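This is the structure I have questions about; it appears just below.
With one protein chain removed, the remaining protein chains of the complex are shown where they sit.
All chains are identified by letter, namely A and B, in their written order; residue positions are counted from 1 within each chain.
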Amino acid sequence: MTVYAKGVVFEGVDFDNPNHWRLEEYVKRGGYAALKKILNEKITQDEVIAEMKTSSLRGRGGAGFPTGLKWSFMPRNFPGQKYLVCNTDEGEPGTFKDLDIIVSNPHALIEGMIIGGYAMGITVGYNYIHGEVFEAYQRFEEALEEARAAGFLGDNILGTDFCFQLHAHHGYGAYICGEETALLESLEGKKGQPRFKPPFPASYGLYGKPTTINNTETFASVPYIIREGGQKFLELGKPNNGGTKLFSVSGHVNRPGNYEIPLGTPFADLLEMCGGMRGGKKLKAVIPGGSSAPVLPADIMMQCTMDYDSIAKAGSMLGSGAVIVMDETVCMVSALERLSYFYHEESCGQCTPCREGTGWLYRIVHRIAHGEGRPEDLDLLASIGDNIAGRTICALGDAAVFPVRGMLKHFRSEFEYMIEHGQSQFAALS
Amino acid sequence: MLSQESLAQIDRELAKYPADQRRSAIMGALRIAQTEKRYLTNELIEFVAGYVRIPPVAAYEVATFYNMYDRKPVGKYKLTVCTNLPCALSGGYSTAEYLKQKLGIGFGETTADGKYTLAEGECMGACGYAPVMLVNNHSMCSHMTPEAIEKKLAELE
Partner (left out) sequence: MLEIEIDGKKLTVPSGSTVMDAANSIGVHIPHFCYHKKLSIAANCRMCLVQVEKAPKPLPACATPVTDGMKVFTHSDQAVTAQKGVMEFLLINHPLDCPICDQGGECQLQDLAVGYGQSGSRYQEEKRVVANKDLGPLISTDMTRCIHCSRCVRFTEEIAGYQELGMANRGEFTEVLPFIGKTVNSEISGNVIDLCPVGALTSKPFRYSARTWELSRRKSVSPHDGLGANLVVQVKNHKVMRVLPLENEAINECWLADRDRFSYEALNSEERITKPMIKQGGVWQEADWQTALEFVANGLKGVIAEHGRDAVAAVATPHSTVEELFLLRKLMSGLGVDAVETRLRAADFSLKTAGATWLGQSIADLAASDAVLVIGSTLRKEQPLLAQRLRQSVKKGMQLAVINPHGDDLLTAKAAELVVRPDQLVEGVVQVLRALAEVKGIALQPNIENGSGDIPAEARAVAAVLAGKEKAAVLLGNIAQQHPRYAEIYAAAAAIAEATGAKLGVMSEAANSVGAQLVGAETGGDVFAKPRQAYFMLNAEAEFDVQNGAQALAAVQKAKLVVALSSFSSCALEHADVILPVSPFSETSGTFVNMEGRAQSFNGVVRPLGETRPAWKVLRVLGNVLGFAGFDYTTSEEIRDEALAGEIGPRLSNALAAPVAVKAQAASGLVRLGEVSIYQADMLSRRAPSLQKTADAAVAAQLRANAATLAKLGLAAGDRARAEQAGGVAELAVAVDAGLADDVIRVSANHPLTRALAGHVAAITVAKA
């Protein structure tokens, strides 16, 4: 179920129409107008990038890096091949917005990538799609065919000499491939093991060539920005937090789903849109930006607005916009155990602190959750976390530590109780 | 070792990448091989590596790194249930438990008649549709309540 308030990415989409994703429908609701505008009006690359900067669009993949700025880093006049890559490897627990984009409005993404290619002088792009969503991958491939057949994609787009090839690459089950350099390795046919940066993809990316990578939602926001202007997009949100954003709400709400709302919307409003807490239970905690974000207790969360700055101030991250809502019945030890298992399972294994540390973290949380915790365990968890965070090649190491830190910060007593009594006041996840 | 149809599909994957970057197609090629043969034997991995022209151990690295490649025999239907936190909050574990009872097997096991294999999955990027289950890696089923499971199993007869 996808609900939207003010649409950018899902502008005009009629979710009840099974054909709404098709090119024909997309064009009807204004699709590819942005591309046509650029090509017909001969808008320059610099103008496109300037518009992106005005919009203050921040990357929707998690890090929130300003997109216009990223695009300006691409060495546009680099003589060899350059690549544009879209990150649809959505695997961050709680996130499912990009899936809806490629299923329900794939042409917005395709158009956004074509415009990106134009702006940065790139002629080849790939969209890396999460392994578990094969049907969405097939849908996207079909949309690509439509775009090619209609002359929006491929050689001499709309009769101009601008060419852009776009292909879909299907992942096969590895969360780490969401990390952009792991994604590039995977795209090269290797294990998805992140690269050390620098060099950054803008200078050494896919096949060692300059590469720009953006999230699906980021690209899908581009047609709107070009068509309606960056200023209008910015004004949908708030300064430094331009536009609308998709929030994937899961957990104990009545209507889980994707909500496209302006950045800066109070969390309380979002919760209401979702039909409130399931079964009328009390809100206990929220993980506001995907499983890697530190958990926030209800009282802090209810004070937040849904934007990068507000959530950061509260001590967490907006991340990918995955909002995991937990009610009063949830055992936080059990919740952390599941998350720690995930990071242990998904560590790519190349760097020592993450490879060895995620397993250690999990084993300690596991023993606490199974009534075998020791008094020194909480300090040990903190210390191991300190030895992982900031010492690894990629941010998965940090991502594994943040949930632990968040839980220990806000729910330490629950852990202490469990260590002392050998059991929780709450029921384990079941 | 693989059908003409599968080889043609692999060729289509190869065509997506620059001619000197055939390695990029290994993930797709292994997926296609697995789809035809249900799981990847070492011989099959070596064959696919040869077709893509990369060292067999490089293909083996890929086949063992990504979760969805199966290197042991699996049942006719492999059911992967997501138990990550968002799904768990909406019944992921009960779905898994229901299936375990119903099929009489645990995670990583196959029913005696070789029909079903049950697997625990990580986040499938569809948490809003929890509980989520994947059939044979490629077909996603949402809202897998016990009733929905019954209905699905009936379809899979």
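Assume a residue touches a chain if its C-beta (ideal position, glycine included) is under 8 Å from a C-beta of that chain, and two chains touch if they have at least 3 such contacts.
For clarity, every value in this text was computed on a predicted model and none was experimentally measured.
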The listed residue (B:Met1, B:Ala58 or B:Ala148) that touches the chain absent from the view is B:Ala58
By the document's definition of touch, the residue of A:His20, A:Lys70, A:Lys191 or A:Lys245 touching the omitted chain is A:Lys191
Considering the complete complex, of A:Gly91, A:Pro288, A:Pro353 or A:Pro403, the missing chain is touched by A:Pro353
Even though one chain is not shown, chain A touches it at residues 174, 191, 196, 198, 344-353, 355-360, 363, 380, 386-387, 390-393
Residues of chain B touching the missing chain are 42, 46, 55-58, 60-61, 64-65
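Simple rule for what comes next: only the chains that are shown with their structure count from here on.
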For the pair chain A and chain B, the C-alpha centroid-to-centroid distance in angstrom is 23
Seen from chain A, its contact residues with chain B in the complex are 1, 81, 90-96, 98-99, 126, 130-135, 167, 169-175, 186-192, 207, 248-252, 256-258, 287, 291, 322, 324-326, 330, 335, 338-339, 342, 345-346, 348, 429-430
In the complex, the residues of chain B that touch chain A are 16-18, 21-28, 30-31, 52, 54, 58, 61-62, 65-69, 83-86, 88-90, 93-94, 97, 121-130, 134, 137-140
